[in-house]
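With one protein chain removed, the remaining protein chains of the complex are shown where they sit.
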Amino acid sequence: MEAERLQRASSPALDEILGQQFNVLDRGFIRVVDYMGNDSSIVQAARVSYGKGTKTISDDEGLIRYLMRHDHTSPFEMCDIKLHVKVPMDAWRQWIRHRTASVNEISSRYSEVKDERQQTLPDAWRLQSKDNKQGSKGYLEQSLGENLTINELELQQHAQQVYQERIDLGVAKEQARKDLPLSTYTEAYWEIDLKNLIHFLTLRMESHAQLEIRSYASLIGEEIVSRWVPLTWQAFKDYRLNAIKLSAQEIEIISKLIDPNRVSEEYLNSLAQQQGLTTKVERAEFIKKVRRITGE
Amino acid sequence: MEAERLQRASSPALDEILGQQFNVLDRGFIRVVDYMGNDSSIVQAARVSYGKGTKTISDDEGLIRYLMRHDHTSPFEMCDIKLHVKVPMDAWRQWIRHRTASVNEISSRYSEVKDERQQTLPDAWRLQSKDNKQGSKGYLEQSLGENLTINELELQQHAQQVYQERIDLGVAKEQARKDLPLSTYTEAYWEIDLKNLIHFLTLRMESHAQLEIRSYASLIGEEIVSRWVPLTWQAFKDYRLNAIKLSAQEIEIISKLIDPNRVSEEYLNSLAQQQGLTTKVERAEFIKKVRRITGE
Amino acid sequence: MEAERLQRASSPALDEILGQQFNVLDRGFIRVVDYMGNDSSIVQAARVSYGKGTKTISDDEGLIRYLMRHDHTSPFEMCDIKLHVKVPMDAWRQWIRHRTASVNEISSRYSEVKDERQQTLPDAWRLQSKDNKQGSKGYLEQSLGENLTINELELQQHAQQVYQERIDLGVAKEQARKDLPLSTYTEAYWEIDLKNLIHFLTLRMESHAQLEIRSYASLIGEEIVSRWVPLTWQAFKDYRLNAIKLSAQEIEIISKLIDPNRVSEEYLNSLAQQQGLTTKVERAEFIKKVRRITGE
Partner (left out) sequence: MEAERLQRASSPALDEILGQQFNVLDRGFIRVVDYMGNDSSIVQAARVSYGKGTKTISDDEGLIRYLMRHDHTSPFEMCDIKLHVKVPMDAWRQWIRHRTASVNEISSRYSEVKDERQQTLPDAWRLQSKDNKQGSKGYLEQSLGENLTINELELQQHAQQVYQERIDLGVAKEQARKDLPLSTYTEAYWEIDLKNLIHFLTLRMESHAQLEIRSYASLIGEEIVSRWVPLTWQAFKDYRLNAIKLSAQEIEIISKLIDPNRVSEEYLNSLAQQQGLTTKVERAEFIKKVRRITGE
């Protein structure tokens, strides 16, 4: 529409940390290599879709929160970020299952694998959770952990020596690597759009995600996304990370817990305002939800 | 794992209606052409993932509901369905925005376009909604609608005559079509996996979806998915279609509506059981949610 | 790897035209809104994958050509571009079939549709091709075309008047639009990575693509991609746009056309060098192909 000379959208707070290495685990890291777009790019794309319709939502923050709340996710695809990550193969196996990203991983067919593994400290061996078949809970006592740590180091050294022996004999790198431990670090460029990054963070910052990948996800969220697109980051926390979903059955039950004396329009409106539901639209939506719960 | 001769998974209730035409709008339809998998295929895929871990959830229904509740969506990708649809281009423009499907649409570069448009009856002209910039609410009075219907027919005939004139003069079909109205019907084969179909239904069965595409989506849900994968269909309704989400702020507010005398473990458990939270796991999850709401 | 402060990768030649409107058809346009990456970003991503392995290919140009030649497409995903396009719905229907892009289209549910259609001039009516069922060849004589142009304008005005009448009576915008002609212009933000853009250009710059979308694709290629990533653009033309593929059977036939006196190693090498196969690797690959053709 406008025809004047454009500058690329930028995010000064993210520019501040471009290329800077954030450490994760014992030898892993994350660095922002490049990015496209900022909070305003999301608003701009949404305004294309909605045209004049967006005038009712007066400001950028309100619009971004509206988009997040209603799962209108396409404008978030208009932002992209490219990270350089170093991560143990074990965590990378989970990471790579997110298919909607672009990846260039270092190839151990081309290059010799570096002698770098993730090592677990004596006090960091986690116990199998009893109620969660796939989780951990609490830590092994340190005296036992010390042994495990020593044994791990020995195994990792053994694996490295076997790898090196093969390389020295001229075995192809693609085959020499076949018995490397999953704790071996790999590196990759990983590029993803903000919509899909939000989905990644929703799953991987969640308390059931494995600690290792959760450490990476939390860092991406708290150190990177928070700087890059602060309005989106806040909306993500409010409407995704810290939200809960009630099923049809749970709605029925909750209705029975509610004190019927506290659901007047006026009271709900005043509570909503107190709790930061600043737009009229959001307050109306909330009251509608309450009415759905209470069945009126 | 097993090595015996397999039969393909089938869904007898869906086989009953294979190829049968379900009418939508004035000339549109949906037909199931082919499919792969059934409720058990989802269970089977999940059991591969979880291995022995699934033994705790004793039956297929419980497992499917667990998957849906926790957004473990990958097992639903193991079912696919192929539909033959006939739909006005206007609705098709929305439909095709769902990118995770396979499409073969009839090409109007190859074949002449049939003289078939979606016509609106005098009592079916919807009024612009006041509060929803993109929606409709109520109907135009019929006396006015009659005029609109006559004028529509006239325009559609005019467009057809212009199209035919071009064809008769030897104009290329790819160009002759350029002024056809969006109400013109098109046909396509549309294939999608169940995970993505569920996402499509969530968005398009929703009350804010435009009536036309909502008619197609509802039919796919109620007539087709309900027969094909009945356990999944029920879980979809309970955990998606009829669920609500509470933001971090809304959780705070709801906490103030709850009667503190009604949240004892015992009472919650008995309510949960009454309302059909049949598994211990789901009841525990529910009580956890209540505790998150009440902040204990 | 490096830890110093980074700047975002940029493409000065593309910065020059950021936001500038390139006209297409009678009222369409394309503008670059934002982008990420440049030729060096592709090289950088490839070097991550190959590690030391890339040292043998000495320069960026050689590496980019190698990647394109061998369909190692993932490094091209590391560049993204966002365009603002204005295009008739008819061409947009084809455009949107490319699923691996992000789209925010102006919504005619939210906003009234502007009275803008693509009009065909008297000398621009194309004749149906005889041998290509889906193509056009040559033009209708202008005297006949004049009539078609007048009739088109009349139909477009008729459609506009019907649309306006509905709007004036308060019909919902989502329904009022249902008989708009496919020649109506729409606008969108369209974001795509370079790998998928190359695929789009391969299909849509091709001589069988419909003239309208071909006009957009050619402009994107020649005015935008050529400035943005000039090395990639040249490689695209050499290895995709102007390449040909020979089937197993065609290889057999070609072998019978080749003069056996002209396939000595030396001669082939000298020809290859003359024709700009500058790297040793590419010349060796070429000679291998010739040997496959001649069956030696």
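First chain written, first letter: the chains are A, B and C, and each begins at residue 1.
By definition in this document, a residue touches a chain if its C-beta (ideal position, glycine included) is under 8 Å from a C-beta of that chain, and two chains touch if they have at least 3 such contacts.
In this text the structure is predicted, and so the values were computed from the model without any measurement.
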Which of B:7, B:143, B:207 or B:261 contacts the chain that the document leaves out: B:7
Selected residue (touches chain absent from view) among C:114, C:214 or C:237: C:237
Extract the touching residues of chain C with respect to the undisplayed chain. 50, 53, 56, 69, 133-134, 237-239, 242-254, 256-259, 262-263, 268, 271-272, 275-277, 286, 289-290, 292-293
For chain B, which residues lie in contact with the unshown chain of the complex? 1-10, 15, 18-21, 32-37, 41, 44-46, 48-53, 74-75, 77-78, 80, 82, 84, 102-107, 110-111, 187-189, 191, 193
When the complex is taken as a whole, what residues of chain A touch the one chain not shown? 88-90, 93, 96-97, 99-100, 103, 107, 109-110, 117-118, 120, 125-129, 133-137, 140, 144, 148, 151-152, 155-156, 158-159, 162, 165-166, 169-175, 177-183, 210
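The working rule: only the chains that are shown with their structure count from here on.
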Whole-Å separation of chain centres (CA-atom averages), chain A against chain C: 33
For chain C, residues contacting two or more additional chains: 103, 107, 110
